[in-house]
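Inspection log for the structure reproduced underneath, given as structure tokens.
Complex shown without one protein chain; remaining protein chains in place.
Now for subunit A:
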Amino acid sequence: MNLPNDCLMEILSWLPAKKTIILKTVNKNFFHLISNSFFNALQARHVKSTNAGILMNRHGWRYISEVLFFDQASNVPPDSMKILSRKMQNLLGSFNGLIFFEGNDYRLYVFNPVTKTIAEIPSPPNVQLHINATLFSRAMCVSSDNGEEFEMIFIARKKNLVTKPHLEEEEEEPFYFTFECMSYSSKYMSWEYIAEIDLGERNIIAEDPVFVNGYIYFLSTTAATDTTSVHPYILAFHVDKRKSEFVPLPEQVQKLDGDSYEVRIAPSSNNNTDGQLCLIQYIKKERVVVWVMMCHSSASSSSSSSSSLSSQGFWRKVHEVDIITLGLGEVDIMTLRFGEDRDKEIGNYILIDGKLLVFSVSMYIYTYDFVEGSLNKVGKHKQGERPRLNPYANTLHSCGKFEQQI
């Protein structure tokens, strides 16, 4: 092979971290190519093919997080997850090979489980990280990442509500909450306050917001029991314009009873710039449907007034699969009727790269590729009925200038 080194680097950078470490032993040239920081940055940008596993955890610091891989080319050192779990109080997110979390010491950290390096992120101003994370949710997503420096958006429930004297009784009615949104730049190591976001009438699921094309998206709850007549929606917040819009779910989704389905959102590709928003609907005991939101930005610029977006032709159904194809078909009609198929329900699910459905059924993780139509059993986990699932990319992404080895 007499490819010049820059071509060779392009090729190798599409391989996950474990494989590239093994390929260091090919020869001196491979070794030097793979050991350089430019290579690490290039690899971190190629998540499309390094997104090779799933990071799982459950709420509570007592549990050890796990990571499962889709093939043998990816892995992390065996003690990495233990190190992470020992330090972690609340997982914030997993992006391009980096894991963001709140530590037991109420500080923010970024960790790469492959290199076992960690760096502290200065605490966001005016956010009390020692308040119970399950009640006062905090979440983040990476809004840009060149493989070396990243920018992230951090969301926290508004702090001053905690001191409201009548909160105790009103804990059941979370509609008064707002989110405070701020961004952090790893390059300048500084925070910028962005805005307070109006959440609308329904409660918002703060966990795992999605950043696509300048917008940060949140999903509202869908349950019919919410004390509101407003249909479930997606809250779209344009970070630069500091403006929010409420996007209705597809009409076909709205027609269903809120308790008969679940929805999740995900980016259609892990490339922050040119992706679209996907809505993944799991209709219980029936099927999983994937919708794509069509050109949000153009629709919003033509209709300048916010919240006037119509669901008509706005969503496009791109994938659909019934639960029998997902391997949940052995249950006969009788047991379905009597609800004895508890073990045969999808516990939790996410969509990676717009086409790979990752879902848990009791203690197992499966993947279903919508394009290939292939179902795979990935492995077993110990995270309970509804593990939290995060895509994990196996990269050598640096944690920043002040990273430390642990």
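Quick note on the criterion: a contact is a pair of C-beta atoms (placed from the backbone, for glycine too) under 8 Å apart; a residue touches a chain by one contact, two chains touch by 3 or more; residues count from 1.
Rule of thumb we're sticking to: contacts and distances are computed from a predicted model.
Between the listed names "SKP1-like protein", "N-terminal methionine N(alpha)-acetyltransferase NatC", "AP-1 complex subunit gamma" or "EKC/KEOPS complex subunit BUD32", the UniProt record for the complex's undisplayed chain reads "SKP1-like protein". Of the listed positions A:L23, A:I64, A:I83 or A:M189, the one in contact with the omitted chain in the full complex is A:L23. Mapped onto subunit A, the interface with the missing chain covers residues 1, 3-4, 6-7, 10-15, 18-19, 21-28, 31, 48-49, 71-73, 75-78, 371.
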